[in-house]
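Right, I'll just put the structure down here and ask away after.
Shown here: the complex without one of its protein chains, the others still in place.
The chains carry the letters A, B and C, assigned in the order they are written, with residues numbered from 1 in each.
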């Protein structure tokens, strides 16, 4: 299993039965594949609906996800306009939002929407999601492709929102923000604290209950 | 024809084909009875719909006007929630609102929602209607039951909105606010300028085009 | 969302009710007010309530029975003229009444449910409504900053629901119900009919089920 699927698996274990969840594009969309069997979540899509489901083969008119891709819907889906969609998002009616990150820092700041002079796609719904969701999970590979740290003392890229991140889940570790502090709560099998320190610029506390990160059975170390 | 119906008749002549109109309770509800044949208006009801029609005998579930009374609806009616109802009202999508008044003054201020210590029903939707409608017509009898002036230099009762009235139509006269000034534009048949001055406290300008107020054929003076 | 129906009985609402709580109630002169839930609140004996909604109905209809039975400490409403008891208690100093322009009331509730800190409205400028409020001027126009309203519980009336709590309202009974569904810690709807999830066309849902915590089937349809 690759890093992305490992991360998606671990994120899926964060979900509680009944949660309303918004998943960013890319890695986060893998999360539903790894939900525990007794956990049912409702997916919110910022283009205006609650009840996003897998495509199931057949494309239906005007049924697309927030990435513009054809999708399915579950029984009991509801559609609404963009104003209502963000009333739901900003108003705390979304339990969990899962997004990728370019940088996260030890203050809980997230940067994921632009690299000045290079890539300026825009924030889309991300600023509202990170501001309004009850739980903000950043799901990302621990380091850049070049091996640089993404979990920093202070973000250098323009922020998506200030001090709103609840947890960071990477292929190496799980961090949570507890009382405003970045706390390491889990490390992946075979990953040492030194490995994490080497790839993390941010200062963090190691939880007294820090344990091994849950991974899919097939990659558990023997 | 009594004063109320005379006023309603004259107000009806203000309507243009296609107008979206909100009518207050009481006298204003008589207006549709006197519309010219070629003028079709759409009635907005602040409890959430556009397309209010006459009752036509049969009461339908949950179909009531803003006074809570059973009403009818025309083909092409649309229902919506209270937030949308006032987006329409406040947003200038209502062409004309017709309301009663306790007092109006020469600045275009209207007071029609409370008499301190005596009668405090609340403003309901009146403040939004008077603030947001393109045309605000105050339709009321010229004087109080005791003969006191209701068109004043300055309202003494708490205001509904400041400087928003477009026209005042009474059984004696039509006044319009033109460039911030109160202008007498019509007088009822048989009513002299002195009659009006005697029953009006406000200072007003007499329009050079001041003419006789249109009244239903049956009460035209011979 | 749990996969089981959200249906509960009137009696199951009791543990949610307590003295001093705030209640958002749907309805306009009683149309769109859940009369059965109002009856349950009355029977529960709770008092010192703060009730928030368009009007106080009449002493016999809508939320008005709670006022008439002296269960209410504070009313936040646009109109109280149809319930003489509200005015009487207010003048006697027994009841605190905050009168709010109807459009402003709608926006304040919507803000309370959608994470907004308020709206800027021209309604009320130059009237006693502006007292004590922040005023901002943009492009020469004055606006009042009107702040959010929320409540402990919202009691709604809908025509139809599905198991997941998706709601469909009928005619003028919609009014304040959809925005109130956003703005309370616990949202309960009294409905005429409950159908299985999937039976309502998703385009026609007026309140998404995730906003609704519980459904009660109205005793008389």
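As a convention for this text, a residue touches a chain if its C-beta (ideal position, glycine included) is under 8 Å from a C-beta of that chain, and two chains touch if they have at least 3 such contacts.
Just so it is clear, the structure is predicted and the values come from calculations on it, not from any experiment.
Here the chain not displayed is in touch, across the complete complex, with A, B, C. Considering the full assembly, B:73 is the residue among B:35, B:73 or B:159 that touches the omitted chain.
Contact with the undisplayed chain is limited, among A:3, A:39, A:64 or A:210, to A:64. Residue A:48 is the one among A:18, A:48 or A:216 that touches the chain missing from this view. Checked against the full complex, the one of B:54, B:92 or B:190 touching the unshown chain is B:92.
Interface note for the absent chain: among B:17, B:33 or B:203, the touching residue is B:17. For chain B, the residues in touch with the chain missing from this view are 17-18, 20, 40-42, 44, 49-51, 73, 75-80, 86-93, 131-132. If you put the missing chain back, the residues of chain C touching it would be 107, 111, 115-122, 134, 136, 138, 141, 143, 145, 147, 168-171, 174, 202-204. Within the complete assembly, residues 45-49, 60-64, 66-68, 79-83, 85-86, 89-90, 109, 117, 119-128, 131-132, 158-163 of chain A touch the chain that is not shown.
To be clear about the criterion, only the chains that are shown with their structure count from here on.
Chain centres were defined as the mean of their Cα atoms; on that basis the chain farthest from chain C turns out to be A.
Chain A and chain C have CA centres that are 35 Å apart.
Per-chain CA centroids place chain B at a distance of 30 Å from chain C. Centre-to-centre spacing of chain A and chain B amounts to 56 Å, using the average Cα coordinate of each chain. Touching two or more other chains at once is no residue of chain B. Among the residues of chain C, those touching two or more other chains are numbered 110.
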